[in-house]
Structure formats: C-alpha cells, structure tokens
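This is the structure I want to talk about, given as structure tokens.
This view holds just a subset of the chains, kept in their places.
A, B, C and D label the chains in the order they appear, each numbered from 1.
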Amino acid sequence: QDEVTLQLKWVTQAQFAGYYVAQEQGFYEEEGLDVTIKPGGPDIAPVQVLMGGGADVMVDWMPSALAAREQGAPVVNIAQPFKSSGMMLTCLKETGIESPDDFAGNTLGVWFFGNEYPFLSWMSTLGIPTEGGEDGVEVLKQGFNVDPLLQKQAACISVMTYNEYWQIIDAGISEDDLVTFKYEDQGVATLEDGLYVLEENLADDAFKDKMVRFVRASMKGWKWAEENPEEAAMIVLDNDETGAQTEEHQVRMMGEIAKLTAGSDGALDVADYDRTVATLMAGGSDPVITKEPEGAYTLEITDAALQ
Amino acid sequence: MGTWDVTTPVIEAKDLDLTFQTNDGPVHALKGVDLGIEKGDFVSFIGPSGCGKTTFLRVIAGLEHATGGTVTVNGMTPDEARRNRAYGYVFQAAGLYPWRTIAGNIRLPLEIMGIPKSEHADRVRRVLELVDLAGFEKKFPWQLSGGMQQRASIARALAFDADILLMDEPFGALDEIVRDHLNEQLLELWASTQKTIAFVTHSIPEAVYLSTKIVVMSPRPGRITDVIESPLPKERPLDIRDTPEFLEVAHRVREGLREGHSYD
Amino acid sequence: MKTILPILTVVAAIVAIWYAAAIPMNAQWAKDQAARADTTLTTGELVLDTWSQERPRLPAPHQVLSELWDSTGDMALNGRAFSKRSLILHAWYTLSATLLGFAIGTGLGILLAVGIVHSKAMDMGVMPWAIASQTIPILAIAPMIIVVLNSMGISGIIPKAIISAYLSFFPVVVGMVKGLRSPAMMDLDLMRTYSASRSQTFWKLRLPASMPYLFASLKVGIAAALVGTIVGELPTGAIRGLGARMLSGSYYGQTIQIWSALFAAAILAALLVGIIGIIQRRSLKRMGMAA
Amino acid sequence: MSWGWLIFALVFWAAAYALNVRLANSSASGTRAVGLAVPIIFGITILVVWEGLVRGLNVPLVILPAPSAIYAKFVTSVPTLWEDFVQTFIKGAMTGYIIGCGAAFITAVLIDRSKFLQAGLLPVGNFIAALPIVGTAPILVMWFGFDWESKAAVVVVMVFFPMLVNTVEGLAATTAMQRDLMSTYHASYLQTLTKLRLPAAMPFIFNGLKISTTLALIGAIVAEFFGSPIKGMGFRISTEVGKLGLDMVWAEIAVAAIAGSAFYGAVALIEKGVTFWHPSQRG
C-alpha cells in the first residue's frame, strides 16, 4: 500500500466530507492507498506543511495557492472538486446597505490568512479603497466566528453558505434581517477547495500514479457524500476528535456543500481557472498576483483518473 | 522575690510565665517572674545566655505575649503602652534596614512618629555624635563594621525621646574604651532626662556601674534569682569601679550568676 | 475549614457580581431580539432572558456550570468519561502535555539559572537572548516549530510539550537566578572559608536559600506551561485538548462552550498550583522556614 | 546541500564561543564594553549559523528565510513596521502592562492587609492566571472590540497573576526583627507598608514586573490573531504567514524581540537603581 498524507485547509467538518467518506468507505484502500488526513486550523498554512514535507497533497483555495506560487512555492492544482464558490458577504439590513454602492463608510469583516484575496479583488473591481475614510471601507480582521455582526462591530461580515451564514440564523437573526451578497452573483467568484501538490513531485511517475488513484477515490467519496448527505455527515462527526461538532450543523453543512461540488467530476474547468486568474489580476494598483501564472494546474491527473 | 516599695511602678510584672511551642516540645522561657521598675530606675538584667532576658524585654515591649501572669507599663498593658510609643528599643542585633543609609535609618522613627522635618537633621547629627559615628551619615549598613552598626542602632533608639528605654545588650560588640565612653554618655542622658531604662548586659562591671537595680536571672525556665538595689550614689565617675562598695556588689552579682550555671 | 470559608466568600461575591454583570452585557441582544420579534420585555423577563441566552456575551454562572457538568461529571456517570465529547478526555490530553512541558521547561530553566549564576559567559551571553526569546510571539512561530518537527518525524505530544516548555522555562530562569543569588555575603563567605567546591556551595547553600523563589517560579511556571500547551494545541490541528475545545467553541460561536473549557483549564491550573503549594509548605516546613 | 556554508557556520560558531569564554573570564569582564560585547557576539553567532544553515541546507524561503533576507525586508518596510509597533506595543501592550501590573499591585496590597481576603483571593488569582489566552482573547475581543482596547485587556489578564504572586510574596519578605522594630515605634499600617514592607518587597516586585514585560508583548500580539483592525504586529504576522511572506513575519518578530528586550532592559535598569541594596545586586 502507498502512503498519502492529505493536509486540509480547516478543521474537520463536512466541507471535507468527500475525503473522510473515501477513507471510511474503503475507497482509498481499494486503490491501494493508505491515507492520513490532517485537519487544518486557523494557524496552519497548508502550503507551508506541504513545503516542509509534512503532507503530499493539500486542500486550498486557488487565490492563496496562486499567490503562494508567485511567492516561490511551486504548487500545482491537480483536481478541483468544488465547482462553485460558497463565499458571501452578509450585512444587517438595519445598517441600510442594499447594494455594493452602499459599502462606503461602513466597517466590513474579512478573513485574512490567505482568504482575503477574493474580497480585495472584489473591492478593487468596485473601486472602493480599503483604507477607511469617507468613500472607502473600514476593514476588520474577522476572527473565527460571526460575533462581529451579532455585536454590531461590523456592518457586514464574510460568511460561507455552508457554515457561518447558518450560525447567524441559528443565533436568532432571521434571513429577512440580512442582506447577502454572493461572490458568484457579483461576478468575482474564485475557485475554492482544490487539490494541490508540489510541482517537483509531478516529475515522479510513481507519485503521479499515486495521485491519480487518490483523486479517483476522493471523487468517488465526494459523489457518495452528495448522494448520502446524512451518512456523510455522521462519518465526519465520527472523525471529529474535538467532539465539539453537532449533528444538526454538519448535516446542514453537507447539504450546502453538495450544492458546491455538484457539477464537478474533479477535473478543473479551464474557463473557471481563467476567470479566477482574471479576477485576481484585476486588482488595480495592488493586484493579488501580478503576472499570468504558468503551469499552475495540470489536467493530467484527472484525465488519467477519469478514464 | 523582688523587693519593691509602695509607689506604683512604671513597669510591673506579676507571676509572669512564657512558654514557646517548638517542633520538639515546649520551651519554658520565663516562669513566675515578679518585678517592679520605678520611674527613673536604671535596671540591668544579667544572666546566662538563653535564660530569657531578651524574652522578658520583648514581653515588656508587647512584642511577645505572656502565657501566664500580667505585665503593666505605666499602668497599661504592654500593647497599649506600645501604642503610646512609650519606649525606645535597642535590639540584640543591629537590624538596620539595608535600603536606607545610616542617617536614613535614624530618621526612620522620626518620620514615623511625625516629628517635624525641620528637626530631623539636628537630631540625627546629635545622636550620631553621641555614639561617635559622625561622618558616616551617608554610608549603607553593610559598609559598617559590626560595632558601628550596633552603635547606629543605639542612635536610632535615642533619636526620639521616649521615656522608657529597653536595651538588649546594646554595647555587646564594642571595645572597652568605647563602651566606657558610651556608658558615661548613657548615664549622663539618664540623669538629665529622668528616663526609665531596662538594660540587658553580660558585663558585671557594666551592670554595677550603670544600674540602680540589678536583676540576676537563672536559666531555663528563666526566673529571677536576685534583685540587688545599688548602694552607689547617682554621681558615678568611672573610677567608682575601684571602690569597695562597687566590688562588693559585683561580687554578689557574680555569685548569683554562678549559681545559675551547672559547671565550676 | 479555615481556608474554605474565605474562598467561599470571595467566590460568592464573584458569582453575585457575575450575575449582575450578565444583565447589562446581554441586555442589548435581548432587546434587539424583542424588537425584531416586535414585542417588549418586562424587566423581569429581560433579566431572565439575559441569564438564559444561547449565545450570550457573558454566560451566567449556572449556564457554564451546567455545560461543564454535562461534559464531565454527567458523562463520567454514564461511563463515557473518555469519549471524545468529554472534557475529561481533553483535559487529560492537555494535562499530559503540560506535565511533560513543565518538566522540560523547569528542568531547562533551572539548568540555565545554574549556568548563569556560575558562568559569567553564560550570564552575559545567554540572559539577553533568553529574554529576547520570550518576546517572540509563540503563536507566530508555533506553526513553524510544528512543521519543522513534523518534517523530522516528530509529532504527537512532543511538539505541544516543547511549546509549553518554551513558555514555562523563562519565569523559572528569572526566579531561580534571583533565588540562587539570594544568599547574603556572610553565608557565601562561610562557604569560602571551607573552600567548598562550587557544587557544594550550590547544594548546601544556594539551592536551599533559593527555595522560596523556586516555588514562586514553579507556580508561575506551571500556569505558563498549561497556557503553552493550549496555545500549542492550535497549530497541531486543534483536534485534541482543551485548546481545541476553546477554538471550536469560538469557531462556532458557542460562548458557553468556550467558558466551560476555560473553566476546565483554570480548574486544572488551580489544582496544579495547589499541589505545588502543598509541596512548598511541606518542604519549607521540613527546612524550618515556615513561620 | 552546500558544504561550504555548513562548515563556515560551524567554524564561526566554535571561534565565537571560544572568544566569548575568553572575554567573560578576562580581567576586563566587569567593564561595560565586555558586558555588551558578549551578548552581541552570541547574537551574531546565532545569526551567522542561521544564515549558514539556511544556505547550506537550501531551506525554502517559505519555511525559514535567512537573516539577510529578513534584513532586506526590514529596511524596505520600516513605515509598516512602525505603524504596527505603535498599534500593538505602545497602545496594546503598554496600556495593558500598566493597568495590569498596577491592578495586581493594588490588589496585593489590599489583600495583604486582610488574611481573610488573601486566603480567598489568592486561589482565585491562580484561576485567572490559568485562563489561557486562546480562550480569553476571543471573549475579550467580543467585549472590548477589535481595536487595541481588547488587546490591552488580554494583557491585563495575562500579567495580573505573576505580578500578584510576586508582590504578595514580597510583602511577606521581611524578617521578624524588622517587623518588631516597626511595632516598637507603633508604626501605622501605612507607615509599615511604605517604610518597611514595600522596600523589602521591591526585589520580588521587580521580578514580577520583568516577567510581565515579555508576557505583555506576547499577549498583545497573540490577541490580534483573534480579530483586529488591519494593522498591528499580530495582524501582520498572521496575514503574512497566510501569504507565505515569511520574511515579513520574521521582520515583525525581530521588532518584537528588539522592543521586548529593550522594555525588559529598561525595567531591569530601574530595578538595579531601586534594589541596589539587595545581595543579588551587590554580589
């Protein structure tokens, strides 16, 4: 059996259900793989783990992966299980914000740690400065949760369709009290959870073969999870060592995740890639990436896997 | 055993007991101590090491509490007397505060007792001269010899004018000449101010030379074995120490002391 | 009894203040919710609401305690003391790394202090850098430490213990350097008249003289070690231990869960500090230093 | 792997070590120059060995940048570093340090007077000390907002206990005779406090103050991980880690180390002046 270590972008939750399902359902084993899944967290940069040799493959968002590539960390996308973006900006209706034109003068909560790129691209597309002031927006580095909105420290905060949004709802604020902007709808969506490896490893045929089998099994896991959301959520719960996740939340998250993975067979859609790159490079004076990346993805693995 | 008269004493102990509890059993430091000290008395305590002299002084000062019997100071309990700042105390060890200079240490009681700032410098100078330490104002305690530290601590007790002085071997670390000198100074001070002084010493001549009353104590448990009223006049030149009266008293003290010891 | 009564009094006072504080802290939310639902609250309803919110800014003491009980005692009674949901299990993960880190940290701290007191080169060379090391934000380099250790094949309890040791060694160094230098000149002179070797001076004078300082530093050190372990639990994937519980509580906005994990950590620390206090009292008594 | 760099690092280390031992044991070891030279040589050694290892082992930039790269980043980012420094150190850490140490000191003095409060509050103090920053920071950020106020609050909670323990211990550090002297003067509580117990407690109090300097800085930086405006040392570090800007991360760490050491040094200097009489300062 070949050993593979997967570094997740975040803690164990239904966002990564496909991999846990593949593990528990024995899909990896069928492909002759012994897979170790490492949960991530707020303090873990998956690229760093990859570079340090702590993992063979990672789950990351394309903006941060491309930025890392430009920084000299040669990571390559080998598969893209997530077709659409789940990123949103949600605002309290009582602040009077109705459209992006109303952002100016307000405080917006944003995730950093590599997750700020989509937001920054969007703002520069809108031509809104992020340094505060009358026509600009005040940016807060948002913590792990939705408190800034509940405590009214920010007018809008970043949320994912599958997670934070529901926390606001659960907290007792109804959907009617919120105004929500999906990145997809604003035309600034960037690709989220993809699988990345180090470029130099792709020169090794044995490694490539391992990845082919890994991607094949993982996609099988994803499709199984889409079809059996409740069981998938339970598998995720079983793998959560913190014992802090709740069934209700994970089942719902799985339902939302399924909407994002739907329409992907694992292969990267080059049109999506081009759109992401264009968005990232559109950043006016301070674009996320400055030049067109080369060799940032390969279709070889998925081509082989999906035969 | 004490012999005393009818006027109310400044310090009066009646059937005093004191027992320390230690990790290996109780130590009886004082037992059945009766004593009266009149105003203007100069009382010396003499007795073998460990007999309870320090303990007795501490009880008078209200620093230690008797486990039996009573003590009064000016008719009050020792604690009340302490609260009235009735006395100055010179400890057996110098106990200067290391973060204060010599002058600073002497100023300490003045500051605490609220004596006007304007007087401080003057008083410090006066008492330092008295103990022959002029010029050492700015030194820190650890820069002084043992005897000098002891003298500084005497100066500290003299700096405020308490009516009662409790002195625990104040001149123990001093040579004969300085000691003679300070003995004279102390007598002078006592004669001119009518202070009441309780004085612990190990030197028989010193006890006889200074005192109006000599209290001889015996060891564990500390008891008073003899109280000698001095027949010497109030005026005492140093050479009084060669008179037969002096030598007789000294002899009686020595005999009293000797009884308290097991050997010889 | 003599020790319990004051603690109970203080705790009672704190609980009272706490309940009182919960009202203004959580009132805004209660009012907003009422406004959103188009109702108004009587004062009584408002107070009750502030003490029973699901995501309060400040949970009421009974909310924290019941969550704490549900995730410890109650689970233990049901034979699930060591299930993943049990705080007992997570406290155990944290405790084991803390103890290892504390052992490494104090050991290292004492060694360094001994070196600093005995070698001028170390005193001048190491102390400034030991200080500098503590100004490096641990949470910033913890992930790098973990990545590096990982690539050397070390994982599990060790990386956490190293971070915990990193935080706990410093108070021990500072306290012990002071303590080992506390003997008075005369005490040292006595040793010199015996021509005692450095090690004899150390064992028979410096070390016993430093005891009060040692215990003060150990108490701070063990608290620091616990904090270090919990910090170290984040970049290790935050999957186990009280730190992971706090983080996931924070991530899902479960204020009550954060508070109960916080309390579990504090109780653990109080126990550890208490144990050191007992050892302190015992050994100082044996050394005739207890008054 | 390039052996040249590795061997260079090794040789440099050995030479510097030998030099330091000679300097420290030389007759000039008491002088200020040597007192400065020894740690500087030690520090340079670390930097050179670091540079040598990074170059020799070809460590990727995203894992550990070489000191030369950090320095290059440092000099080009001074304005950003300064802005972050003001936000985190001056506003967050210093405010929290002063409030926290002050509060602990006052608490220690207050509970020192009452054995009852001492018995009741000290164990509770233990409790506060053990509240890990990971748990307190999100709560305090929720309560005090994103800006430096919440960072100062985190620092207050962090420095409180070490300061409290040390002050309480220090206030008890008088000898029986020193206290007896005060009794014979029938000194008031306040007089005994200001003239005996506080001076005697100073070595302990400074112990607490010194430990707290480093805690304050760590606290302020780490608290920024849990929400902050888009400036500050902790914000920059976490953001740059995510961007793999490790050179900037280390430039911030360098600022933290320099500021923290200077802070500590300043407190140690004051300590030397205040506790000159203590054997540990004289010996």
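Just so it is clear, a residue touches a chain if its C-beta (ideal position, glycine included) is under 8 Å from a C-beta of that chain, and two chains touch if they have at least 3 such contacts.
These numbers were taken from a predicted model, which means no experiment stands behind them.
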Stoichiometry of the full complex in this file, by chain label: A x1, B x2, C x1, D x1
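Please note the rule applied: only the chains that are shown with their structure count from here on.
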Path length in the contact graph (chain C to chain D, fewest steps): 1
Selected pair, greater C-beta contact count between A-D and B-D: A-D
State, to the nearest whole Å, the distance from the C-alpha centre of chain A to the C-alpha centre of chain D. 38
Based only on mean CA positions, could you tell me how far chain A sits from chain B in angstrom? 86
Inter-centroid spacing, chain C versus chain B (mean Cα positions, whole Å): 53
Residues of chain B touching 2+ other chains? 142
For chain A, jot down the residues that touch at least 2 other chains. 42-43, 45, 48, 52, 143-145, 147, 151
Chain-chain contacts, ordered by label, are A-C, A-D, B-D, C-D
Where on chain A does chain D make contact in their complex? 42-43, 45, 47-48, 51-52, 64, 67-68, 71-73, 112-116, 130, 138-145, 147-148, 151, 153
For the chain D and chain B complex, residues of the former touching the latter: 175, 177-178, 180-188, 191, 195-196, 199-200, 202, 275-278, 282
Which of the residues in chain D come into contact with chain C in the complex? 20-21, 23-25, 29, 34-35, 38-39, 41-43, 46, 63-64, 116-121, 123-124, 126-136, 138-139, 142-143, 161-162, 165-166, 169, 173, 176, 203-204, 207, 210-211, 214, 217-218, 221-222, 225-226, 233-234, 237-238, 241, 249, 252-253, 256-257, 259-261, 263-265, 279-280, 282-283
